[in-house]
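Note that one protein chain is taken out, while the other chains of the complex remain in position.
For reference, chains read A, B and C in written order, and residue numbers begin at 1 within each chain.
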């Protein structure tokens, strides 16, 4: 399993149909083998006092980004579910969108595991705002 | 530090002033030494296809519950921030509110760590929907 | 699955046969439904400068304790393997054995998840030395 079988446009359409309640908050930027980049469209719903982006918003971003990376490799499988998500908060985000680079480290028959770097859109993945690790159960 | 210094009513008022954007979603039920119980008022914003409660909603609930447990012990310190939050998803929630029992395992000078059990309001903490571990940096 | 099907003595014999290299370091104290208590026999191999117990020794203790809790419920299944283990270090241990109370929060068909409290043998689980969360894949 080293080829993308669900390309960016098809995956965007699947996510829009599957998650109508989040699709105005995130945009799939691109997929590559074992990788996906997702953008959080920063708005007031995501903010906490002081202008920082909330933990739940980062959970949303990391979870959808990693889900997209998996679906790109295995196709549209809505029964793919998160079993563990761990977030480490590293820096205060800038006043801009948040990008998330998801990376699958192991795509097994039953489990997929990997991580995500979250960083400000005008910044660099070398100065991440947060780091997430995720495990999904596959159908 | 074994006594509650910020009681339930005062803590509710502090959270309402501090987090106006979440206070219609969660209710602090009670605090006790090193403990807090928080309720997620289940509504459409928290749901995913199939009626399950979303990961970001559980992040919100666990994070606010543990924050409340800390503030009950140290007083109103808005600079208390999450450094790590890890969620393990265990069972599909029932169609009802979600309760969260937060427990501080160590309240140090610089860090507070503990965990949360999330369970359906009509169910039991013995059948948790999710388990969270959290670490906060203290001011 | 709420009954122990592999009792303490039989489980001790299984662990001794299965893990000859660790069985002089840990002792299974008791099992109960969804629970196990394991003891680390503190010796020089487990220590770090200052007399603290090393992270790898705590990993060993938590991992074997949780494995025992699972096997007590599902029987002797050597293909049960750890998929995730997370340790939070809370307090310096006392100069004595370490006890570990393992608790299964969900015993599913494919995964088992739960946590462990590690505490000094002369102390109390209310003052834990470390807290672990674990997920195992079942055969």
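Criterion: a residue touches a chain if its C-beta (ideal position, glycine included) is under 8 Å from a C-beta of that chain, and two chains touch if they have at least 3 such contacts.
Everything numeric here is computed off the predicted structure, so don't read it as measured data.
J.: May I ask which residue of C:56, C:75, C:108 or C:125 touches the chain that does not appear here?
T.: Per the contact definition at the top, the residue touching the missing chain is C:56.
J.: With the missing chain put back, one of B:57, B:84 or B:120 would touch it. Which one?
T.: B:84
J.: Residue by residue, what part of subunit B touches the chain that was omitted?
T.: Within subunit B, the residues that touch the unshown chain are 83-84, 86, 110-111, 113, 135, 137.
J.: When the complex is taken as a whole, what residues of subunit A touch the one chain not shown?
T.: Touch set of subunit A with respect to the missing chain: 86, 88, 90-91, 105-106, 113-115, 117, 128, 131, 133, 135.
J.: What subunit C residues would touch the chain not displayed?
T.: 18-19, 21, 44-45, 47-49, 54-57, 59-60, 63, 78, 81-89
The criterion applied here is as follows: only the chains that are shown with their structure count from here on.
J.: Which chain would you call central, comparing Cα centres to the global Cα centre?
T.: Of all chains shown, the one whose C-alpha centre lies nearest the global C-alpha mean is B.
J.: Cα superposition of subunit A onto subunit B: how big is the rotation, rounded to the nearest 5°?
T.: Result for this pair is 180 degrees.
J.: Among the chains in this structure, which pair is joined by the largest number of C-beta pairs in contact?
T.: Greatest number of C-beta pairs in contact occurs for A-B.
J.: Measuring centre to centre with C-alpha atoms, which chain is farthest from subunit A?
T.: So the chain farthest away from subunit A turns out to be C.
J.: Could you grab the centroid distance between subunit A and subunit C? Build each centroid from C-alpha atoms only and quote it in angstrom.
T.: Between these chains, centre-to-centre, one finds 34 Å.
J.: Using mean CA coordinates as chain centres, what's the gap between subunit A and subunit B in Å?
T.: Once rounded, the distance between the two centres reads 24 Å.
J.: Can you list every residue of subunit A that touches 2 or more other chains, as numbers and ranges?
T.: 83-84, 86
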